[in-house]
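Below: one structure in structure tokens.
Moving on to chain A:
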Amino acid sequence: MAQIIGLPKLSPTMEEGVLVRWVKQEGDKVSPGDLVAEVETDKANMDFTMEDDGVLLRLLVKEGETVKLGAPVAILGKAGEDVTELVARAAAMTAEVSAPVSAPAPVPVAAPVAAPVAAPVAAPVAAPAPVAAAAPAAAPAAAPAAAPVSLGGKLLASPLAKSLAIELGIDLRMVSGSGPGGRIVERDVRAVAESGPKPADAAAAPVTGASSGAAAEPVAMVARPAPVTPVRYGDQPGDFVDVPASNMRKRIAARLTEAKRDVPHFYLMRRFDVEPVLAFRGRLNALLGDRGKVSVNDLIVKAVALALRRVPDCNAAWNGDSIRKFRRVHVGIAVAIEDGLVTPVVRDADLKGLGVIGAEVQDLARRAKERQLKGHEITGSTFTVSNLGMFQIERFTAILNPPEAGILAVGGVVEEPVVKDGQLAIGKRMTVTMSCDHRVIDGALGARFLAVLVEQLEHPESLAL
Partner candidate 1 sequence: MVAIPMKTPETARVELHDELPSTTVEELAPLYRQMLAIRRLEEASAKAYSQGKIGGFLHLIIGQEAVCTGAIAALRPDDYVVATYREHGHAYAKGVPARPILAELYGKKTGLVRGLGGSMHLFDKATNFLGGYGIVGGHVPIAAGAAFASKYRGDGRVTLCFFGEGASTIGGFAEGLSLAALWKLPIVLICENNQYSMGTPLYRSLAVEDVSLRALAHGMPRDRFDGDDVIKVKRRIAEAVERARETGEPTLVEVITYRFRGHSMSDPGLYRTKDEVEEWRRRDPLNRCRARLVEVGMDEAALTALEDDVKAEIEDAVRFAEDSPAADDYLSYVEKV
Partner candidate 2 sequence: MPVISYREALNQAMREEMEHDPNVFIMGEEVGHYNGAYKVTQGLLQRFSERRVVDTPIAEMGFAGIGVGAAMVGLRPIIEFMTFNFSLVAIDQIINNAAKIYQMSGGQFHVPIVFRGPSGPAVQVSSQHSQSFESFYAHVPGLKVVMPSTAYDAKGLLKSAIRDDNPVVFMEGETLYGMTGEVPAEEYTLPLGKGDVKRAGTHVTLVAWSRMVHTCLDAAKVLAADGIEAEVVDPRTLRPLDTELIVTSVKKTGRCVIVEVGWPMAGFGAEVAYRVQRGCLDHLDAPIERVTSDDVPMPYAKNLEDEVQPQVKDVVAAVRRTLYLD
């Protein structure tokens, strides 16, 4: 039986995407794993691969169209099947889809709408308490359905469950529905209230076995929107122009707001003598010749990675009621691109040689600007380096990139009078500023990390160790 294929979630933070290009066309046969289309997400252009067998009976979205997550993009089935009804239903779903959902990719909506969407995500909560307080004692324990449940992006919950969730401060997306079609009903909410995660933790708590992406989603509390006071930007028409924000811009806005609002930042600053690093780089580049270049930033990335190895408590993330300490060191590098920035990741940077890091960063930065990065290349960093030195910024502070507990803001090389061996001289200095998540890193710990970092940069040959 034919099914509607929804736009899959191709990045942890994706809420919508632009269908850049159909790789397969109507009538093409597809198998699981086949590349079907390219989709531009808030992060990058991503591959949309099919998870089912069948024939693409209908493509519902034109190239260049923006599609909400979960919204129908294609109909898959057997050759020759009548899809009139499904096309109509897909149109209705498209109209309906508005809320972000954390469904896995792709979202196959079984043709009879009444059938529950079997989202292959482990139940986010322990089995609910057998019966809610108000429900009869003899009621059988509800089998927790796969959750969070959605139909075309809409959370299914009874009105009472919704009002109760508001009253009890429960995130309905953390609740598995035991009603028909996975509808969340009163007993499900009460079960979570009694035994599930506390509401305050819900947002950050990665639920057992669930993708961390789902857990990192903003809390989808069902709440009435606060009244919006219109803001006046100017007194006269023509004083301003409203430029629609791109997907990426919107996502950056949301993520940074969330980070700055929810993460208790504090900042540590160190100024250090950069001449040894510059000299070291010169020697390395001379050795490399035309085989490549190593930048100061590459040296800093390597130094950061080694410092994290030596002060592993800074290679960590706040985890709701625990601190997650990462065993591997993946350093994210903030790269400015047109209309935004991305943070490609140098994996296992502590284990890579400087030449490899240099080449990798160069490649990542180039492809970032071309928006050709793959999802795995922009996720999973454990610490980030952001460098504005090339723009003559002396020093700055950066906003953390959750869930990481630290980010290093690197300023430019400044010439200044220094005292060297009791003599006034012209020295070269650089300032690095570390933003710390105070839930994970205290002042002394951060200071220790910076001390190790600076020590290595002032003795760059240690980077070769």
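How were these candidates chosen? In short, all candidates are chains of the complex that A comes from, given by their letters.
We take it that a residue touches a chain if its C-beta (ideal position, glycine included) is under 8 Å from a C-beta of that chain, and two chains touch if they have at least 3 such contacts; residues count from 1.
Source: prediction; values computed, not measured.
Every option in 1 or 2 belongs to this complex, yet chain A touches just one of them, candidate 2.
Taken together, the chain A residues at the contact with candidate 2 in this complex read 134-140, 142, 158-163, 178-180, 185-187.
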